[in-house]
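First the structure, which I've put down as structure tokens, then a few questions once you've had a look.
Shown here: the complex without one of its protein chains, the others still in place.
Here the chain labels run A and B in written order, and each chain numbers its own residues starting at 1.
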Amino acid sequence: MKIISVANQWHQICSHNPCARFTDVILRSYGQVMLQNNALSGLIFLLGVLMGGYLSDKPAIGAASLVAVISANIMAYVYQLNEKAWQQGIYGFNACLTGIALATFCENSPYLWCTIVLASILSVFITKALSTILQQWYLPCLTMPFILITWIYLLAIPSFSALSRVQADTATAHITSFTLLHLLPSSILGIAEVFLFNSTLVGITFLIALAVNSLRITLYAITGSILAIGIALMYGGQLELITLGLYSFNAVLTAITLITFSNSPDSKTNLYILLAIILTVFTQSALTTLLKPYALPVLTMPFVVVSWLWLLINQTLNQR
Amino acid sequence: MKIISVANQWHQICSHNPCARFTDVILRSYGQVMLQNNALSGLIFLLGVLMGGYLSDKPAIGAASLVAVISANIMAYVYQLNEKAWQQGIYGFNACLTGIALATFCENSPYLWCTIVLASILSVFITKALSTILQQWYLPCLTMPFILITWIYLLAIPSFSALSRVQADTATAHITSFTLLHLLPSSILGIAEVFLFNSTLVGITFLIALAVNSLRITLYAITGSILAIGIALMYGGQLELITLGLYSFNAVLTAITLITFSNSPDSKTNLYILLAIILTVFTQSALTTLLKPYALPVLTMPFVVVSWLWLLINQTLNQR
Partner (left out) sequence: MKIISVANQWHQICSHNPCARFTDVILRSYGQVMLQNNALSGLIFLLGVLMGGYLSDKPAIGAASLVAVISANIMAYVYQLNEKAWQQGIYGFNACLTGIALATFCENSPYLWCTIVLASILSVFITKALSTILQQWYLPCLTMPFILITWIYLLAIPSFSALSRVQADTATAHITSFTLLHLLPSSILGIAEVFLFNSTLVGITFLIALAVNSLRITLYAITGSILAIGIALMYGGQLELITLGLYSFNAVLTAITLITFSNSPDSKTNLYILLAIILTVFTQSALTTLLKPYALPVLTMPFVVVSWLWLLINQTLNQR
């Protein structure tokens, strides 16, 4: 109850104060990374991101995400692309991920920060353009603009001496078996990896951010993560990747997205979400093979492709 | 006449007996691989597939195709995606090809069969989703779901120790010249290669399956195959590939599809189909180069791309 009364107060402040309204949009932009149109969730996600940057010895990541989200939302406001979408943080969440990804994969330099601002602004326009294409089928952009702009910048690095890629960390300790004890930490890492972090503490923070808005979605997120681990284990996936949650983060997003757009989670819907998670895991492995020659991360592409396909079917299933 | 009366009897049985109706759908799923909505054609295709598996010392292929078609059609029935399309075998033919391809390219193991069932079920959902996208332009899915799901699984193999790729057969005897004597057998092999088989007998069986439904389509199929060989020979394509019908199978499908959707085969239509066949041959060579680093087969992708483009034009030509 207390949370609700605080939320109401915040709502009232926002309606009067343009500064508070802009802060609200910034926070919702963080929330929308996991489809939560909720400022409190967003605030906790933001804390998680700051913590994640700090814990991975890259505090620049948190600042990068903030710079990105602010640049994107200012630009979207100036061009008045879509008032309602802007208020819900729709023009900010791709910039948030782009900022984090560029700060994670590129060496820190003044050029990097210039690139982050540019990429964030461009992500706003790409979001608008893709929305126009996708509205034909009532589909949301999801994180496609983030994937496109990040891939473009990472692929452009060899052409430009001002940008350079961070040397990949050496892999963590070799793992010879996966026991039930690994299951929960790995699933939570899968949640953290949505924002490209590798920390259980951050994963738990993100789960709290989800739980603040919806317990059902939290449940589906963690179940999606566990299922992806199970599928990868069954087919003999690499234990290092499974333990780090790298098979899970796309499945988490698929699960959240499909349950958000479903009317009622009956057994047919659950089976249909399970199939989507299975396809997400295999699409991720396939994309990994495709992108290997370019040393390109798959990011959240498997989630986007599978969710688009499944949302198209969902429309038919819900029509009846 | 006798065939027609048998067909009528079968029709009557199907309207009463759900088991017969399901068998009818299974057979039509086989027929739809070459766009024939005809249970008898389907039955002959099924016999050809069983024979092809047997002749290539891989009897599992026939079983794989049956398992795939049955899984797919059960799933499509449970989710009641589109009653009419289901009855015509539209939800089964991609699974049929997926089953054959996975059994051809992967080592036999319990995981393979689990994968075939999964891939077939997923192909149903992908078919439904792609149909929703493509109906905007009145385009059919063709074999796109089969191509996508097969590529995803083949590309995923390096990530999973439970799946492994069959070692490619060493090429057949070296051929130094192509004479008129090679023309007919090679064209017939082109028909067999639609189902990934390399046997003239199987090719003849498939031609009979076509002829049962339409002589005109049979004529266009074999002509498409011959033309593809002619174009490849003219441009100096590899004789081994030409002789095996590997330049033909996509052209065969393009020819069948375009004549099926054309109103009247006048000379303008024939020229327009010829151009499509030429583009199919070059698209196939281009895709071969693109996919070589990934050791990925082109499957029927050239046919799908060219047919979609040409069907879009066809709508305009027929409008007048």
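Methods note: a residue touches a chain if its C-beta (ideal position, glycine included) is under 8 Å from a C-beta of that chain, and two chains touch if they have at least 3 such contacts.
None of the values given here were measured: they were computed from a predicted structure.
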Checked against the full complex, the residue among A:Ser15, A:Thr132, A:Ser177 or A:Asn263 that touches the missing chain is A:Thr132
Of A:Trp113, A:Trp151, A:Tyr220 or A:Tyr247, which sits in contact with the chain we cannot see?
-> A:Trp151
Touching the missing chain, which residues of subunit B?
-> 136-137, 232, 234-238, 268, 272, 275, 278-279, 282-283, 285-290, 293, 308-310, 312-313, 315-317, 320
Had the left-out chain been drawn, it would touch subunit A at residues 78-81, 111, 118, 121-122, 125-126, 128-130, 132-133, 136, 151-156, 158-163, 293-294
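Here is the rule we go by: only the chains that are shown with their structure count from here on.
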Please work out the Cα centroid separation of subunit A and subunit B, and write it as a whole number of Å.
-> 38
